[in-house]
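All protein chains but one are shown at their positions in the complex.
As written, the chains take the letters A and B, and residue 1 is the first residue of each chain.
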Amino acid sequence: MMEVSPSTVSFREFGCEQTLLSRPDGSASFVQGDTSVMAGVYGPAEVKVSKEIYDRATLEVLVHPKVGLPGVRERSQEQCVRETCEASLLLSLHPRSSLTLILQVLHDDGSLLSCCLNAACMALMDAGLSMSCLFCGVTCAISTDGEIITDPTAAQEKESRALMTFAIDSKERRVMMSSTKGSFSVHELQQCITVSQKASEKIFQFYRDSVRRRYSKNL
Amino acid sequence: MPTDTKRVRGPDVSQSPFLFWSRPAEVLPSHEPRADGRQRDQVDVRPVFVRCGLVSQAKGSAYIEAGNTKVLCCVYGPRETERKDETDMKSGRLTTDMRFAPFSCPERGSWIQGSQDKDFSLMLQESLQPAVCLHRYPRSQIEVNVMVLENSGSILAHAVTCASMALADAGIEMYDLVLGCSLRQDGGSYVVDPTYPEENSWRSGSREKRGGLTVAFLPSLNQVSGLQSDGEMAEETLTAGIRTCIEGCYKLYPVIQQALIKAVRRAAPPAAES
């Protein structure tokens, strides 16, 4: 196993706020540097008959870009976030009901998909939905000289040779979701996964801190 | 125009290279033999290749190939009607959807269904409906989906034939098969089962007595279930044309029957004789 020096796992400033919207059942905003995503969860609520699943809840994810209408790219992001949430949520606890997760992009400065995943996870937690594990998103960029950059900015993304986003679960630090761009070797992939797993610890620690901070205030 | 957000978008405008082809399009002569060697003024249909049951997911399916015209049809159902307000207690509903693949014509088509596709869907539905025993399927719908993979003329006629085969393959009760045949009148002479250039050649000149005709025909009942004609034709030419088309349908009939028998044999092989 290769050593990952801690210097490679660096993040921009994190920020998170939960329960900031009053209408949804759960909400959160997640900020990674200048990238910022707001998430709202509605449900469990009544489901449309056509979308009803008899033994579990139907989860719908909507990604709204900062400007314009959602297009094909957003649809693909929705699919990634939805299937990740489906795997961690205990949907069978709410049969024949609907869950809706809305992600509003406030600003995109790189690592958007990972920020969406983080915001989604925080919002699901805030909604009090039962989950088998938590998940977090990490984006890695491989620069032209082979360096791995975690949580890249939009400029770094543009210069990079390859870009990978992973969702890591909190139980065994395994890969739940993977979405890549650009071409890379198997070794580079394994390296990026290792880096992301390392990085996920930091994010989960941040999750824990922010939830603790919130509840210590409330009590 | 609203932008299509559900597909990968290309440039706003693009033009077919055909527009810039320096060679002028040749005008098809109206007296010489046809480009593919078939005879004018005779019931000379293109040889067809037909096959049933190609699509595993469908209840019934059929594929027809005549010259370069390639049509695939799938039938789903009978199943519950989707829209409850349209449920008919006494008889079933036959829905048709005919689409052209974007690469099926010389000029690229759009993914969005145009008015032409809708017209074809409607004509297809009207031609098929009299042949299907819809009263046997109360409160349900039967879906007929036709996809044109390559359009090389007489598309409606072949779509009708293909759809009726798919219905038969799906085991939907029918009074008879529906066969289609097209004809294009060109002044005093006519061509049966015209190709795409033959169908569109009239655009270059504007002579009178030019028109197209498609007949949907029930061969064993000897009845016409659908008739579509455009252009300008005298009464006698039209009746003569319909007769020619019916003759064309009869030429097709044994081929279609053979294909269906083959499909049935494959689905249920005859018991070994002991």
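As a working rule, a residue touches a chain if its C-beta (ideal position, glycine included) is under 8 Å from a C-beta of that chain, and two chains touch if they have at least 3 such contacts.
Heads up, the rule we're going with is that contacts and distances are computed from a predicted model.
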Choices "Exosome complex component RRP43", "Probable electron transfer flavoprotein subunit beta", "DNA replication complex GINS protein PSF3" or "28S ribosomal protein S7" - which one is the UniProt name of the chain not shown: "Exosome complex component RRP43"
Touch with the omitted chain, as defined above, among A:Val41, A:Ala57, A:Leu99 or A:Met176: A:Met176
Residue among A:Val41, A:Ala57 or A:Cys85 touching the omitted chain: A:Cys85
Absent-chain interface as seen on chain A, which is shown: 72-73, 75-76, 78-87, 162, 164, 167, 169, 171-172, 174-186, 189-190, 193
Absent chain, residues of chain B that touch it: 4, 6-11, 13-18, 20-22, 54-58, 68, 70, 72-74, 76, 79, 97, 99, 101-106, 108, 111, 143, 145-147, 149-152
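Convention: only the chains that are shown with their structure count from here on.
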Averaged-CA centre spacing for the pair chain B and chain A, given as whole angstrom: 50
Contact set on chain A toward chain B in their complex: 69-72, 75
Chain A partner contacts - residues on chain B that touch it in the complex: 3, 5-9
